[in-house]
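A single protein chain has been removed from this complex, and every other one stays in its place.
Chain lettering (A and B) follows the sequence in which the chains are written, and residue indices restart at 1 in each chain.
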Amino acid sequence: MTAAGRLLRLELRNNVMLWLLPVAGPLFWFVTFRPGLAYPPMWNLRATAMQTSSLAVFVPLVVGAAAWSGSREGRHGVTELLAGNARARWARQFGTWAATTCWAIIAYLTCVGVLYAVTAGTAAWGGPLWWPVAVGAASLPAFAALGFTAGALRPSRFTPAVVAIAAFLALEISANFIQGFDSHWQVSPLVANPWSLGADEGIATFYRYLPDLAIAQILFLAGLTAALMGLLGLPAGAGGSWLRRSATALTIVGALCAGTAVALAGTGHLDKNGMIAIPTLHNSAYDRPVPYTPVCSQTPIPVCVHPAYSRYLPAVVDGLAPVLTEVVGLPGAPVRVDQVAAAYEQGSDNDAGIARSGAAISGTPPVFNVLLPTQMAHRLSAEELTGEVRVGMARDLVQNLTGGGRGADDAQEAVTEAMARTSTLPPGSPVAEAARRFTALPAATRHAWLMAHLPALRAGQLTLAELP
Amino acid sequence: MNVELGDVTRRFGRTQAVDGVSLEIGTGVFGLLGPNGAGKTSLLRMMATVVPPSSGRIRLLGADPGAYGPRRQIRRGLGYVPQNLGFYPRFTVLEFVEYFALLKEVPTARVPRAVAAAVERVGLGDKATAKLRTLSGGMLRRVGIAQAIVNEPDLLLLDEPTAGLDPEQRVAFRALLRELGERATVVVSTHLVEDVGAACTRVALMDQGRIAFDGTPDELTARGAGTSAAGDAPLERGYSAVLAEVRS
Partner (left out) sequence: MTVLSGRSRLVTLHLASRRVPVAVAVLLTCALVLRIALHRTWDAYGALQLPLFFETGCAVVIAATTASPFGEPERATGRWLPLLRLGTVLALTAIAVGALTALTTGAHLAGGSLGVLRNTVGSTGIGLLCAVAFGGSLAWTGPTAYLVAGVYALYTQWHGPALTTPVLWPARPSSDVKAAVCAGLVFVAGAVLVMVRGSRDSLTRA
């Protein structure tokens, strides 16, 4: 083993971060693992949420431990004893910082590994997202360098405490400054996907996880690490002139990298797939959809969803079932209901428009394309999703068949209301009364009438009085 | 000569700690005596390359410690036990000594053997795996000596090394000093004259930053003969006589 390896081994055995692992483990469980499992077993949701919440667990502990390690020589009064040795102070400090970082990364990867292993056992489709893990792992050396530098430059009983809290505050508060999808603050490693969108199933499902922002963040963190560690090599006692020149170069290169990353983050925009795209870093290969085999229901009109959404299929089918029974076999009725990707559109500030990509009806025979509600996790129970599908998606399907919707005539509105089983019309109005009458018809009668009159109804050729 | 000092001075603010010291020290055990505040520790720290002199010339092990490269070379052959020995409480004895072996750039392959040998030489073999926080003050002092000799230094600087050692340990330590002095330059700063008498081949007495006496222990003893200088032992009387002479 080399001298550097032996030094690292010694430091690893005696590093305070090792003591903090029993604190980090339960905190990770409480703040990241438990809430992560509350999300549906979809890699995109769990991975992006993990990136944000796990840093909240590790950053304050790593910064405090590193500051504690950095101030060790001063606290224990060995500065003079160590100063008379051949190996440069910078090399010595590097070993201590590396040990803190190693333990932090080992702990982080272990925690994330457990979360990913559990997710792998339950996820319906896809594989682990590694970019969020990489950003998290790159954050630890940077924050360890921050704490270590503070501890080494200002050894005091207050330093680890104050620096740990201050770094945590800076990390958490950075998210408050994100205004728009071109915010420089997106370089904060907390940000895994567009900050204002939050956990969204639609991101990184139909398309690959776009790593543009993650690359900028890793560049920033690597630069920060280099600049901070370089700072330690600048004082006269850090080492020889060659080493100090190297430290100066490292500091400058690190600062440039960090600055470049911040600038790159400021050129980001919301791409149509819901991720932050940075033109300079963008690889168009990520714009191609990921092939998949949909999961379909055994209903008169099959309802097909992306396999990642398979757990939502029963609720969607429940919501659509009454309408599907009603429209099956009618002229122009879809032969299949397909889930399609969402199209994201950048609005002002933090706003984003989310709509169905493409037309509602496509192909011959016709296929009805639907967009499932976005950000369902933590927002909708299965029953609520069924209800939302019934009033939204099912009605949309009927409207496409009857010609209802905006600009519809009274007859179209009444039939749409009756078929969709919704109640959006003013009670007691002639249209509502016609809808009630139509609903009250036997299903066979209703179906026969629609078979005969649906093309005329869709063309706006029927009046309210002509409804049965 | 392993140590060559020419008119070396050192100031700390308005305090003149070392004032024009010139010394040449070769192989053997060199005792540095003097009352508290005489400048012994400051002189030793300069020899340990921890602080530079305010003025004057220093050459150690044939090299100038003013430049980084030669200083690093000197430090490879240097052992130093400061007056206030700090330690890492969670390190074991072996880990602490190994840590210093690595910092002194002892060739990696030699480190385990060198560490074990150093720990054995100070009589801590049975405590090798004990955490430093569990050791007594005397044992910690011996750990400090072990780290200083782990690289088999050509220049060993010891500041009050016997403080906290029991009589048996002090006797053993003096024997160790004599053994080390056969091939290296050992500079021992102390205010305990019996250590000097038992182990040193040459002794200097410092007072107010200057060398007041430089000679053998016998010569120092002779300076006290026939005087009324205070002291329970002949060497102590010599010590007191020289001090009284320079202060008169």
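The rule is simple: a residue touches a chain if its C-beta (ideal position, glycine included) is under 8 Å from a C-beta of that chain, and two chains touch if they have at least 3 such contacts.
Bear in mind the structure is a predicted one, so any value in this text is a computation, not a measurement.
Touch with the chain that is not drawn comes from one residue among A:12, A:82 or A:166, which is A:166. Of the options A:1, A:23 or A:263, the residue whose C-beta touches the omitted chain is A:23. Taking the complete complex into account, A:64 is the one of A:64, A:223, A:274 or A:403 that touches the chain left out. Of A:9, A:76, A:421 or A:447, it is A:76 that touches the chain left out of the display.
Counting the whole complex, the residues of subunit A in touch with the unshown chain are 16, 20, 23, 27, 30-31, 35, 53, 56-57, 60-61, 64, 68, 75-77, 156-158, 160-162, 164-166, 168-169, 172-173, 175-176, 378.
In this text, only the chains that are shown with their structure count from here on.
Centre-to-centre separation of subunit A and subunit B, using mean CA positions: 63 Å. Interface of subunit B with subunit A (complex): residues 45, 48-50, 68-69, 72-73, 75-76, 78, 80, 82, 84-91, 95, 98-100, 102-105, 108, 111, 144, 147. Residues of subunit A touching subunit B in their complex: 1-3, 6-7, 10, 13-14, 72, 76-88, 92, 239-241.
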